[in-house]
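One structure coming up, written as structure tokens, with questions to follow.
For this view, one protein chain was removed and the others were kept in their places.
Each chain carries a letter (A, B, C, D and E) given by its place in the written order, and its residues are counted from 1.
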Amino acid sequence: MAQVATLNRSAGPRSEKTTSARPSFYVPQAEECRLFEVAHAERLAVLLKGPTGCGKTRFVTHMAERLGRHLTTVSCHDDLTAADLTGRYLLKGGETVWVDGPLTRSVREGGICYLDEVVEARKDVTVVLHPLTDDRRMLPLERTGELLEAAPGFMLVVSYNPGYQNLLKSLKPSTRQRFIAIELDFPEPDLELHIVATESGLDEQTVRPLINLATRIRALEKIDLEEACSTRLLVYAATLIRAGIAPRTAVEHAVIEPLSDDADVKAGLRDLVRASFG
Amino acid sequence: MAQVATLNRSAGPRSEKTTSARPSFYVPQAEECRLFEVAHAERLAVLLKGPTGCGKTRFVTHMAERLGRHLTTVSCHDDLTAADLTGRYLLKGGETVWVDGPLTRSVREGGICYLDEVVEARKDVTVVLHPLTDDRRMLPLERTGELLEAAPGFMLVVSYNPGYQNLLKSLKPSTRQRFIAIELDFPEPDLELHIVATESGLDEQTVRPLINLATRIRALEKIDLEEACSTRLLVYAATLIRAGIAPRTAVEHAVIEPLSDDADVKAGLRDLVRASFG
Amino acid sequence: MAQVATLNRSAGPRSEKTTSARPSFYVPQAEECRLFEVAHAERLAVLLKGPTGCGKTRFVTHMAERLGRHLTTVSCHDDLTAADLTGRYLLKGGETVWVDGPLTRSVREGGICYLDEVVEARKDVTVVLHPLTDDRRMLPLERTGELLEAAPGFMLVVSYNPGYQNLLKSLKPSTRQRFIAIELDFPEPDLELHIVATESGLDEQTVRPLINLATRIRALEKIDLEEACSTRLLVYAATLIRAGIAPRTAVEHAVIEPLSDDADVKAGLRDLVRASFG
Amino acid sequence: MAQVATLNRSAGPRSEKTTSARPSFYVPQAEECRLFEVAHAERLAVLLKGPTGCGKTRFVTHMAERLGRHLTTVSCHDDLTAADLTGRYLLKGGETVWVDGPLTRSVREGGICYLDEVVEARKDVTVVLHPLTDDRRMLPLERTGELLEAAPGFMLVVSYNPGYQNLLKSLKPSTRQRFIAIELDFPEPDLELHIVATESGLDEQTVRPLINLATRIRALEKIDLEEACSTRLLVYAATLIRAGIAPRTAVEHAVIEPLSDDADVKAGLRDLVRASFG
Amino acid sequence: MAQVATLNRSAGPRSEKTTSARPSFYVPQAEECRLFEVAHAERLAVLLKGPTGCGKTRFVTHMAERLGRHLTTVSCHDDLTAADLTGRYLLKGGETVWVDGPLTRSVREGGICYLDEVVEARKDVTVVLHPLTDDRRMLPLERTGELLEAAPGFMLVVSYNPGYQNLLKSLKPSTRQRFIAIELDFPEPDLELHIVATESGLDEQTVRPLINLATRIRALEKIDLEEACSTRLLVYAATLIRAGIAPRTAVEHAVIEPLSDDADVKAGLRDLVRASFG
Partner (left out) sequence: MAQVATLNRSAGPRSEKTTSARPSFYVPQAEECRLFEVAHAERLAVLLKGPTGCGKTRFVTHMAERLGRHLTTVSCHDDLTAADLTGRYLLKGGETVWVDGPLTRSVREGGICYLDEVVEARKDVTVVLHPLTDDRRMLPLERTGELLEAAPGFMLVVSYNPGYQNLLKSLKPSTRQRFIAIELDFPEPDLELHIVATESGLDEQTVRPLINLATRIRALEKIDLEEACSTRLLVYAATLIRAGIAPRTAVEHAVIEPLSDDADVKAGLRDLVRASFG
């Protein structure tokens, strides 16, 4: 199938890449950067765990830049099949020609392929990952009969959020035991203060009550909310304040309303706002 | 894939647009217009919450006109897939050519794309929205391999009705926490009186009992009805009256019958009609 | 897409029409004709409610004739999709060409489109109806990218039978509140006597016991039968009698057997036959 | 679409027909033949009810011959769709051409179309039948846009077995109330004796114990068996006996084993065999 | 459609056949051979019941050879549809041409068609069998409109295993009552000893403990195992022994491990091995 591959490389579509001109802002929480580097050097795949908005995507972006590798990100969902990752035949000029999917392109190029929320994908996806994550490092393309060996720099990274309890969807042990696993969490308050100020352009003093509010909300997490307030929402609130919206109004629309539809829960959150903004 | 894009732009189908000649009638309830403008300027996506017929669509139409942006509206439903939004390959002259979907066209043109009742759509839709709602503002087209960066004016707006309790369908926290959220409700009585009179062409005095009736029905909301009486139904009733139908008959067919099939509930509503029309 | 539309109009298939030569027999029950005329003039959509065989289809047929509009009737079912109503691409000479569905043809021609038992259709159908039932009166054709404005005479009519309790299938409030609603029921006994005699060619005196029987069966409705005896079955029974079948035998095969398979229920119905035919 | 119809008639496939050379053996149970004739003359559709193997198919075959009409039989099942009955587009020489389904051919030719076990078919099938069973007698072909009026002799017959309790599958009242209904049952013993002897070629005296056995088994019906012994199985047993198999062995393989897999039930049936064959 | 059939016969694929050079080894258990011959002569279809590995397939192979008929075997499964049996349209040179399925080929050629584990097939399959199993002996090909009469020697044989309790999958009475039924079981010990020795090439004395073991396991059948030990497994064990594997090891891998994954059940089976091999 060399022609197909060549055709694909010269004229086909290109995968998502990091643009080297815009380096990603990332402050390490612990040893995650060192572990990632060793895993890359030792050709081990990495599983990231952590809550919504804690910085998993940003961490991978940052590491891809540090390692000088192209990054391909695929957000997984209920209808994502193995063919969406590996490729499929399309009709061109009356012929069926093979078009690589994003995983196949990354395997050929030796890039980093990041499958976000991998447990959401359909079951056949995990099977495609197995031969890529043992010492074979191979991607079998059933439809073309090709057995692709991963280029040297290739690395597979997957993530999921263990906070969602989902009986129907979980990684099978035979899949999990193919990865080095790294757990990430929200940044420590001072680090988060620095991140929110940098991202929003708002001064740190005005940001501080937002960090206090987030700390209080995260302490409530297991009681009322499906998931705690992410760093992202704090950046949104700070952005609205910097653009001239009153802090209470900004928090109402960037924190409280996105977190809940329930009147009682929202009233409880407003109490925390009063306590934080004093 | 530049040719495809060009082909698409010159010969392909066009998305739904606001016609600048007919300015939309809209009276703000609170700070929603200011928030929407800031969100647009700061490139934040907006989530609208509110009951049926409270004016969400009209608000978005009004804001699109104010901001001078094309508006693309997509009503979401059970069978709406990511491909319906992003595009698909069609056969033309023996070739498969890519045809942009409404979201892709809006992303290319820098318009406002409004996904009405977004929770109804299939799960793969929300995944398409994720890279559009963080700082990447990108739309990956898996099928073509294209990674589209949103044009400067592009804005994503989604809506849903929190009044429907649906265990199977809800926005995941990882999706919700990507939006500024604005809650809308029915207009205050005096404002609604003005709206209904303007829309139906009936004088305000004859409209007033309809507003009184709506206020009474909305107070009942949590008891008997799946959802309260919308402003739209009041406009229908006023239109029938203005066309010569007796008020009681107009209310029977434009308010009571559309609200319920249950004989007891309808009898209760007729009591409210008697009280309102005295 | 103007060519497609033109092609479609000149060579494509034609929608179902009323033949003006055979005027429909219809006797109004209440104000339904007047309301329908006002709704048509004011460009409001109509929702008809009522039991099986009470005359909903005939009423719409009658009104279409009175208003001089083409009528397109679509019986909705579990597998009816939006594409069945709006149209789809077909292969012709190696090209995919668009072929309008029945709703699209009616929207273009300014006819009346009647969706019978609309709750049976799939969910994406109701979404297609929304922009047709508000002040936009538009039909977006997602697949072609066309946004079709309804021709002046266009009117949408839908029906359903509230007697069926179906938790899985019902009209959402956001759909119901887009229609003027008219409830129809079986005709009053004298009117029904006149209808059955006219339709079957049997004299009114011989028809009378059938009307008595129907009255008795309908009083039982909530006890034993899934649905009461329709006017249609009375016409069938009268037709068999007029053709020489003994009245008791005719009722057995045209009323009792069609209504139930249960031996006890059928015995109970035969008691009512004895009481009615004395 | 006249060309399509013509093409179809001259070169397309032909529907199932009765071969007039082999007249069907049928002995009436009651007034079913007279009712069927009147229904045909009055253009009413017929619903047949009755247990497996009681002769529904044979009755329809017999009546089709008596009325000189082509008979088209379709056995309905879980996957039978409206398109299987009405027709579909096929690719021929790069063009899509319409090919009529069996119902459409019968409607065009004015034949009798018999849908066996109609409740097994998918829901969209019943919807196709509605406009054929009221005074319109029309078959709308959604895909071609054609609205076909039934040729004069056309008659629709459907059957089902009320003995199967199936909560998921039943005829809706709005469908049932479109038919004259005739209930058939197993023939009376003397009649059945005559039928089995005629069909198998075995003398009536040797057939008699089989009839006695069937009578005993049918009295047990509601206790142990999913369904009673059909006339067909008696014919099979008599055929084996006539071919030289011992009566007890023939009954074992043609009656007992086909009726049950349960050891206790089979032992009970063997007791009845001993009682019947003395 | 004569051309299609001719094309199919001359150039199309061929169905599975018995090779007359290798006569099948089969020892009758009872009257099954005689019954099968009569059924073939009288054109009756046959239903075989019996546990896994008791010799159903071999019996049919043997009878096909004895009767000089081609045998077509189809193993049924969850996804087997009527079209897999009857045929489908394929694209050839831009035309859709009809290709017969295995059942259709058998019907045309007058062979024996054996549907193994018929209850596993999808529901539409049984419907295809109905007109083949009554006096019509016809196969309607809905897609081509052809109504195929079975060639004289054609015979339909189906099998299933009544030992599997499956509420969702069973033959409907309306299907079962179309067959002569023959129940097969494991062979008597002496007969089985002869079969295992012949098939494996191991001397009868060394085979005897295997037969003893099978007898003991089958007596346990309803207690611990989903299904008893088949003759096939005994042949496997004897083959391993003949090839030099120790008897206990051979039984461990050819009988115990294939029968169960449960440690307790396997321990119990090993007790029986000790008792049998003493």
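Here, contacts are C-beta pairs under 8 Å (C-beta built on N, C-alpha and C of every residue); 3 or more make two chains touch, one makes a residue touch a chain.
This is a predicted model, so every value here is computed, not measured.
Between the chain not shown and the residues E:A30, E:A219, E:A243 or E:A267, the one that touches is E:A243. Only one residue from E:V60, E:C76, E:I180 or E:L193 touches the chain missing from this view: E:C76. Taking the complete complex into account, E:D84 is the one of E:E32, E:D84 or E:E146 that touches the chain left out. When the missing chain is restored to the complex, the residue among E:T126, E:T144 or E:N161 that touches it is E:N161. Touching the omitted chain from chain E are residues 12-17, 52-53, 57, 73-80, 84, 90-94, 99, 101-102, 105, 116-117, 120, 161, 164, 226-227, 229-230, 232-233, 236, 239-240, 243-245, 249, 253-254, 257-259, 261. In the full complex, chain A contacts the hidden chain through residues 1, 31, 34-35, 38-39, 41-42, 44, 47, 49, 81-82, 89, 91, 94-96, 122-124, 126-128, 130-131, 134, 138, 140, 142, 144-147, 162, 172-174, 176-183.
Keep in mind that, in the parts below, only the chains that are shown with their structure count from here on.
Rotating chain A by 180 degrees superposes its CA atoms on those of chain D, with the angle stated to the nearest 5.
Separating the centre of chain A from that of chain E, both taken as means of CA atoms, is a distance of 52 Å. Counting only residues that touch two or more partner chains, chain C has 91, 94. Taken pairwise by the contact criterion, the protein chains link up end to end in a single open path, with no chain closing the loop.
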